[in-house]
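First the structure, which I've put down as structure tokens, then a few questions once you've had a look.
Of the protein chains in this complex, one is absent; all others appear in place.
The letters A and B name the chains in turn, as written, and every chain counts its residues from 1.
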Amino acid sequence: MNELQKQYTKILADYIEEQTERNLYIGQNFIRQLLQKNIAPEEVIHIHKSAVEEIIDDFPISLRHAYDFLIEVMVHYGLALSEHKSLLQQQEEMQLELQVATNIQNMILKSHVPKIDGVDVGMISVPARKMSGDYVHFIDDKNRYIGIAVADVVGKGIPAALCMSMVKYGMDSLDYSESEPERVLEVINRIVEKSVDDSMFVSMFYGRYDVETSTFAYGSAGHEPALHYKAASQTYEELVAKGLLLGILPDGNYEQHEVQLQQNDLVIMMTDGVTEIRTNLEMDAMAIITSIISEHKHERAQQIVDEVFKQLEKMQNFELSDDFTLVILKKN
Amino acid sequence: MSEKSSVEIVTEWDIVAVRQFGRNEAKEIGFGTVDQARITTAISELARNIYLYAKLGEIEIERLRDGDRKGIAIVAKDQGPGIQDIRQVMEDGYSTSGGLGAGLPGVKRLMDTIHVDSVVGRGTIIRAEKWLNT
């Protein structure tokens, strides 16, 4: 008789002798061992049956049959249990892979905020789940132009992240900061349209700032309009440009407009994770954002975006329901 | 060296017959109560697959001997629709979906080894073995 059987028989005999809480506790500790050693439920019943047979002298044959019956039916229970265990293990492996994929994505999609005289740029991008469907891309010639793309893939998680990597490679392929926004959007649209399924698409706002002339040219592919804060009049204006989401039709037509920036003017670009916030307050998300920005407008662009995120996060009880991305460009 | 006998699976009662036959063999080879139950359950799963999806087939029970070691083999043969993606049916989680090949991961667990050969439109041969621990 093996060691486990001996121990179990002893513990059971003790309990039959004296029904104390202590003996029950010992029994539970013993089961812990069996679980660790992956002993199947039908095996446990068999151990129990053998123990009972040994302890009780006149063990009736009918009860023996009853135990055999239980062993038989518990085989299926054991199967379900071991399948469950192996699925759990698979899940752990997948989680590990996902973690690696997330790290790769973060590396690929890392944006470097450009530093160029005459303009100050701040950015924050926080994913709701592990992988983000938001993306910010800067094109910077360290001299005259800065290109800023703020994009949002419909959906979240892994499919959105894969789609975003494609957009990133598209952006890399046209790495000229002087590119016209309408051209940029046309090119990216063609790439996305070819490669994604019917219900997947990307919205993108693209702006190009010319430091020499202080003009901000922009276009939008179905994206939330950017805001232009005018320091002189302390007002906000939407930068609206017509254009269809990327990835729906092969030939997109995108409007391009221009606006002149004055000193301390801000251009605020965001994804709908910022504007679609469901707070407890019955307030327009946009009104909340502009009031936070107005309060901090004298600070550096990075401090302003951090402050907006901090306050909005607090309003949502620190639960993000969507990826959150906010970019602010400030003319010095 | 091995001895074989087979049972044809046509009606649900044939499942019971092959279970009984397999259990007796397992007992005579020297398998304990729990392993008898496992071997019988494996036979049952394979026979049910034939009965439900292939309609016609047979289960062969084979006594195995390798030096001092003894064991049992269950061979399920049918001329049914065949299994398209064997790798998929051997995956956990698939068993809950029902359908042909459901339960094969379970058979693998109950036995020591399983080997599946299948040609779509022609049929399937599954061989599962279990050896007695000495």
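Observations, loosely collected:
In this section, a contact is a pair of C-beta atoms (placed from the backbone, for glycine too) under 8 Å apart; a residue touches a chain by one contact, two chains touch by 3 or more.
Please note the rule applied: contacts and distances are computed from a predicted model.
A chain of this complex does not appear here, and its UniProt-recorded name among "Anti-sigma factor antagonist", "Spermidine/putrescine transport system permease protein", "Protein-glutamate O-methyltransferase CheR" or "ABC transporter ATP-binding protein" is "Anti-sigma factor antagonist".
Displayed chains that the missing chain touches over the full complex: A (touch as defined at the top). Among A:Leu24, A:Leu63, A:Ala80 or A:Leu249, only A:Leu249 touches the chain left out of the display.
From the options A:Asp120, A:Asp152 or A:Glu182, the residue with contact to the chain not on display is A:Asp152. If you put the missing chain back, the residues of chain A touching it would be 152, 154-156, 197-201, 203, 221-225, 242-245, 248-249, 272, 276, 322.
What we mean here is this: only the chains that are shown with their structure count from here on.
Note on chain placement: the centre of chain A and the centre of chain B lie 45 Å apart, centres being C-alpha means. Within the complex, the chain B residues that touch chain A are 32-34, 37-38, 40-41, 92-93, 95, 105-106, 109-110.
Note for the complex: chain A touches chain B at residues 40, 42-43, 46, 68, 71-72, 75-76, 79, 82-83, 86-87, 90.
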